[in-house]
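All protein chains but one are shown at their positions in the complex.
Each chain carries a letter (A and B) given by its place in the written order, and its residues are counted from 1.
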Amino acid sequence: MSVIFKKTAGLTETDTHYCPGCTHGVAHRLVGEVLEELGLLGDTIGCASVGCSIFSYNYFNVDMIECSHGRAPAVATGIKRTVPGKTVFTYQGDGDLAAIGTAEIVHAAHRGEHITVIFVNNAIYGMTGGQMAPTTLSGQKATTAPTGRNAELSGMPLKMSEMIAEVPGATYVERVSLHHPKYIRKAKKAILRGFTYQLQNRGFSMVELLSTCPTGWGLAPVAALEWLGNNMIPYYPLGVLKAPEEV
Amino acid sequence: MGRTLMKGNEAMALAAIRGGCTHFFGYPITPQNEIPELFARELPKAGGLFLQAESEIAAVNMLYGSAAAGARAMTSSSSPGLALMQEGISMLAATEIPCVIVNVMRGGPGLGTIQPAQSDYFQMTRGGGNGDYRIISLAPATVQESAEMMQKAFDLSHKYRTPVFLVSDGMLGQMMEPVEFLIPPSTKPAGDQSWVLSGHQGRRPPRTIKSLRLDPAMLENHNLKLQGKYSRITRRESQFESYRADDAELLFCAFGSAARIVKNSVDDLRQNGRRAGLIRPMTLWPFPFPAFRVLPEKCKSLVCVEMSCGQMVDDVRLAAGGRVPVHFYGRCGGVIPEPAELSEYAEELIVGGAV
Partner (left out) sequence: MADRRGIPHIAVERCKGCGLCVSVCPEAVLSIDESRVNLKGYYPVTVESGESCIGCLSCALICPDVTFTIELLDDR
């Protein structure tokens, strides 16, 4: 008999505060597993951002720093430029990365910082109670878009990965999804690739994880997975948006 | 090294490198550009890192990350840039990260002017960030002092694990004076590193640097701990210079560039038989209240002079505690007062019987 799956040492024993069925937990586990498999837990510094994942500093078994809303890529820059031998990552929601922190993420990519960005896109502001994010889909309801996102008023949802892929300094950008085990396997591969590029000093990597927020969306957890598959993926196509040429 | 003629801004940057600063993050703004420019030239040679940020918001957050990873790090800016950094400064204070932040003040509000002013006294002592926090604010009045206080700023920030402001202005930053680097070069003190993010190596539990404490009792405790530190700093670190004050009937109070000008008028007034003196706060926070505890016996009034519409005067009034009247003379918007107009103002007070 052999154990083929167990909790990674990349996560602490602390239970998460996330709502039932929220895929933040899946994203955490994948990052923890990758860091463990790469043997990096003792040499990693993570940057927690403002959003539901602020408490990620309690869950990752690595040194962590809390960052103001949107500023994690700048904090990560300061850390990586000080201790270049450490692995540095940010873990950011879509409100954090695609609204208040757009300048910081673009310029961290632009400078080609050797950091890995884990971008959790759940198309809403979870922590503050389900307000509209820049990534909220057209027509999707949010507490600040009670009749659904109106593109006339708020613009079309922002495609951050496409934007960042256009930045010359970005090395690797991929969008994956957490709505199904098959896709979760791919998501882990993308996260592994992101950290591997960092280890090889090949520059800035960002993995966008399409995620659910059952609470903010007002859906049961299983229905939220389906909603993601049916609505988010058509607008946010999955795949590698930028990667280095392999030799 | 001997005495060298240089700008205040350059002296601060060179002193920072002597003080062991290895990492600088900043965004261009007049009148402090000589600082990042010198770092860009010199820090790499000294084995350090200069990085131009995309904004002051990014700069202060890079500083946060770098200092949290154990570097002696700093940033510099001028008034509107400091306004933008406030969120980060509140965070640095809350998380007790040692670092140095230079403000080469210019006139405001808004974009104001690039000319010198002291209208950020509130910003440098009351803060613009949220929450109960204090930042040590050192205020030099000469290029020599700018250099000395710069080195001291790093030591203070490490001693108390707190950010430190060095408060200069466009006049002091741009003027050239001879400067001699007398303090021996310092490096990071080998002190407590138990908070530095370094990776746990599997040998200790993971470390977290954070400010969030949702449990009110825990946040109150953290605040009380910070306040304890601030009262230690208040007791030990306030500093002032007293100039011809012992027998003064009219006692000026001014800091930085304004204090230089006031010294000239004190001398003028003395030549005309008027007993004038000056108390010059060298720390804005903690404000040197002890300097005012016992006023000169003959002191009839205090005159606060600022290159602003009157900010430090609030502290001077608190310090005077109603014992003597406190008058205010200020020029603002980048206008620098002349010694003669200060002497004239003082003469009027004296003749008018206020003194």
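Quick notes on this one:
The criterion applied here is as follows: contacts are C-beta pairs under 8 Å (C-beta built on N, C-alpha and C of every residue); 3 or more make two chains touch, one makes a residue touch a chain.
What you are looking at is a predicted structure, and each value in this text was computed from that prediction instead of being measured.
Interface note for the absent chain: among A:23, A:121, A:136 or A:198, the touching residue is A:23.
The chain not displayed touches chain A at residues 1-8, 11, 15-16, 18-26, 29, 180-181, 184-185, 214, 220-222, 225.
The definition used in the following text is that only the chains that are shown with their structure count from here on.
Mean C-alpha position of chain A lies 40 Å from that of chain B. The touching residues of chain A, counted against chain B in their complex, run 12, 41-45, 47-48, 54, 57-58, 60-68, 71, 74-83, 86, 103-104, 106-107, 110. Considering their complex, residues 23, 25, 49, 51, 53-55, 57-59, 61-71, 73, 87-88, 91, 95, 197-203, 206-212 of chain B touch chain A.
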